[in-house]
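Step one of this worksheet: look at the structure below.
For this depiction, one protein chain was excluded, whereas all remaining protein chains were kept in their positions.
Up next is subunit A:
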């Protein structure tokens, strides 16, 4: 068992580009679920629309990535409006059903064979990353010797990504200390009470859906930049649920909850993965093959993650950094 490997690999993931993606997605969900009480189960849909918009602008129409970002943002707002107009007047669970379905519809349509000449089908799209990497100031791997190291491209994505996270957290903090944020939190507590005080609840929920979706869009852009490709498999339903896990670990309705959650989530899941990988590898593994082989080992991280999430909900439902008195998950 090489513990140094475990630590290095886990740190690399905990601070790496993937953690950035889930952090941004969870910041969006924090606006939706943590502050407003909206159950958006289709964050992957927002990410996919934005990611594909950015990429197709350059692969199909030959535009710049910046134009792609702009189009992605516009399309995300349109998607939020499409989802919100029919459902936000209804009970919270309707939004959950509609968003999870919409995210799957978007994914199925984009990956359909019929559009594969333009959208790449299941293989996705590549060949847009050059302008991004051309402005990369890093040419050597970056890291701390003997502890962790990232390639220049990854580190460039991380630099851009964590900067986006910082700006996003600042925006969330500014919004949530304002009277606007107070109305959102009030809607989470009791819609009718807010309505009876003369606030247009529907409009506030719509604004919340759009803003949270826009953070999802940022996550979608980073997905594309991280992998230098976009494909339907990057935006499957489990992306949304991982993002929820990140949010719940860190603590909902906390500005820095998603940041802490993303780092911890990716650290733990990589440690578990590497541990079981090493424990079942080689000619004479620590865990004998009669108990578990290496294929089964790769699933253990998810089993432990699920177990951990259950324990977290039972013993610390407010997440690691949440305020117990103000926890958003409420069994009552």
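In the analysis below, a contact is a pair of C-beta atoms (placed from the backbone, for glycine too) under 8 Å apart; a residue touches a chain by one contact, two chains touch by 3 or more; residues count from 1.
Just so we're on the same page, contacts and distances are computed from a predicted model.
Think of the chain that is not pictured: of "Multicomponent Na+:H+ antiporter subunit C", "Nickel transport protein", "ABC transporter ATP-binding protein" or "Aspartate carbamoyltransferase", UniProt labels it "ABC transporter ATP-binding protein". In the complete complex, the residue from A:78, A:174, A:281 or A:311 that touches the missing chain is A:174. Of the candidate positions A:149, A:185 or A:316, contact with the hidden chain is made by A:185. The residue touching the chain not shown here, chosen from A:105, A:147, A:193 or A:281, is A:193.
For subunit A, the residues in touch with the chain missing from this view are 171, 174-175, 177-183, 185-186, 188-190, 192-201, 207, 325-327.
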